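Excerpt of the complex: some chains, original placement.
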Amino acid sequence: MNQPSATIRSFADLANPTRFLALAGKLVPILASLSAAFLAVGLYMAFAAPEDFQQGITVRIMYIHVPFAWLAMMCYTIMAVSALGTLVWRHPLADVALKTAAPIGATFTALALVTGSIWGKPMWGTWWVWDARLTSVFVLLLMYLGIIALTRALDDPARSARAAAVLTLVGFINIPIIKFSVEWWNTLHQPASVFRLDGPTIHPSLLWPLIVMALGFTLMFFTLHMMAMRNEILRRRVRAIQRVEARRAERREA
Amino acid sequence: MLALFVRDVRLGIRAGGSALTGVLFFLAVIATIPFSVGPDLNLLSRLGPAILWIGALLASLLGLDRLFQADRDDGSLDLLILAEERHMLPLTVFVKSLAHWTANVLPLVAAAPFLGLFMNMEPAAIGAAALTLLAGTPAIAFVGAVGAAVTVALPRGGLLISVLILPLVIPVLIFGVSASYAAIAEPDPFLPPFLLLLGLTLFLAVIGPVAAAAALRYAAD
Amino acid sequence: MRLIAEKLCGERGGEPIFADVNFGLSEGQSLIVTGPNGAGKSTLLRVIAGLLPVSNGGIRLEAAGETWPSPGAASHYLGHRNAMKTALSVTENLAFWRAFSGEPRVNVAEALDMVGLGGIGHLPFGYLSTGQRRRASIARLLVSYRPIWLLDEPTAGLDKTSEKQCDALMNAHLMEGGIIIAATHVALGIEGAETLKMGHA
């Protein structure tokens, strides 16, 4: 008769997540409102900012395209870190963080691709070119989707956690490739002008709205991520309780 | 029979052979091409149909060698053979190959048009490619079934016979590709190669299962 | 219905394994095959089922009617391997065999209860323990009907209680006028079974 011990154990496991849930409950609204504010201001600044004399109105796409692109890479970096968390520190939340970040990251990557190609049509005269940066971002999207597919295919959460973590870490090679593709290969895409060792080369009038927008989207990302993690944790709790119930039923039959 | 089909498809899906994976697989294959041949767009659009076909071929070859081995290893094959009076063995083989095709290749065929867009192929080419894929890829599964059966039956000698059988795949591929090109290249007509492809598929759909069944009967040991 | 073997010989990879096996089993009768490892018990069962060619002599089924043209078609074969997919749930596996083998009998849930796996039909087969797997594949014999059961070490890996259950199931099958041929190393609790001792001697 070890149900009580069992249930207690499974809840003891969830103690740490429980604390996280409380924290998330407090943080989510704050983050949400902050990001909303930033985005509003950012949008205003974006449209107040001077138009580029050759690109015209289309330059404004930059204010969403670039943040999306940055976030796509940042999200994967976060996933890689939480992968370490799973494999090295065995942190119970790391696995949840990784699993839930994947879909969000995929979305941002897809948005970067879309906005990029929308921008590409007027700039380069084509929606899509198989140029190094574009393709490497495309590959990043593929990796996101691959990780999602893997986590879906493996039912047992413990096992899928390890698998996804390992895969994520190995896939991290792609991030530097994306970042530096513009330097390594001669691409249509323009090189980094903000994150450079020798300071940004882009004009402040364009830089500031960009930064504000970037901050806004980053906050938005964290909001979404926290909410997703909360859902995942609750889902797992329900599953744990269901298992205990099922086992009770079995024992009653036996 | 339907039960067998459902079981095998389900197994395929469980393995992550779902539609999503199929599309991803195709995307991944295509993504590798530009890196090697370079970003030259109209070259890509010319390569398009070939790439689609190669991807489909690969997908249908993946795991094909396990078609019967998996059942042999867990003893299901014995029972499938035992049920012969009830379900003719060739039919069983046919259904299994079809299930393999459904789980592993069909998603790709469905995804093909979108990917065609990706490589900015012209609509005609895309339609033709998708059509030929739909018509041609099953043949690969049927031929492959023979190879799989033979390797199950005589693991050592299997190699030899597969050498004789599997090359049948290449004609399928060639007709498929040429048909999808005929659709765009003006002078040469689309129908003849396409009909040939259809004929080949139907022919193999009969020959393959029968041959495979014959091999399997001796596989049980 | 009567299952008759006359001067039956079996070979494996060209080597004769056993020769001149004779028996005749009519409804309700059973035969227990014993002998040292490698004596040819499994081979005999597979020959009877028609999974291996008869090298000499013959095995035939008499007065069985249209439904059962051949011994193979009339038999359930339970080999060492369980013929279940580890990726599918126990219920899915059994449901498949029920639909595929035809002649449906007990439904899946009841069959699972009869082998004492009531609670766990939803688990993937791969999650089951050895004995549970064996019991699940014994349940396969129940979900669709065959007059002849060919059992190769049916109770391997079963605990005492499920051994009893298994014996009960076999006896019930005999009561109904079934025929059982079982190869085993341990004693089976089948009433009035003839035994056939195989061996290199």
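Going in written order, the chains are labelled A, B and C, and every chain counts its residues from 1.
The criterion applied here is as follows: contacts are C-beta pairs under 8 Å (C-beta built on N, C-alpha and C of every residue); 3 or more make two chains touch, one makes a residue touch a chain.
Quick caveat, the model's predicted, so the values are computed rather than measured.
Colleague: Per distinct chain type, what's the copy count in the full structure file?
Modeller: A x1, B x2, C x2
Just so we're on the same page, only the chains that are shown with their structure count from here on.
Colleague: Find me the chain with the mean Cα position closest to the mean of all the protein Cα atoms on display.
Modeller: B
Colleague: Averaging over Cα atoms per chain, report the distance between chain B and chain C in Å.
Modeller: 37
Colleague: Mind checking the centre-to-centre distance between chain A and chain C? Centres are C-alpha means, answer in whole Å.
Modeller: The computed centroid separation for chain A versus chain C comes out at 55 Å.
Colleague: For chain A, give me the residues that contact two or more of the other chains.
Modeller: none
Colleague: Could you list the positions in chain C whose residues touch two or more of the other chains?
Modeller: If we look for residues of chain C contacting two or more partner chains, we find none.
Colleague: Please name which positions on chain C make contact with chain B in the complex.
Modeller: So the residues of chain C in touch with chain B come to 12-13, 46, 49-52, 69-70, 72-73, 75, 77, 79-88, 92, 95-97, 99-102.
Colleague: Inside the complex, what are the residues of chain A that reach chain B?
Modeller: So the residues of chain A in touch with chain B come to 126, 128-131, 135, 138-139, 142, 145-146, 149-150, 152-153.
Colleague: Residues of chain B touching chain A in their complex?
Modeller: Those residues of chain B that touch chain A are 14-16, 18, 20-21, 24, 27-28, 31, 34-35, 38-39, 41, 44, 118, 120.
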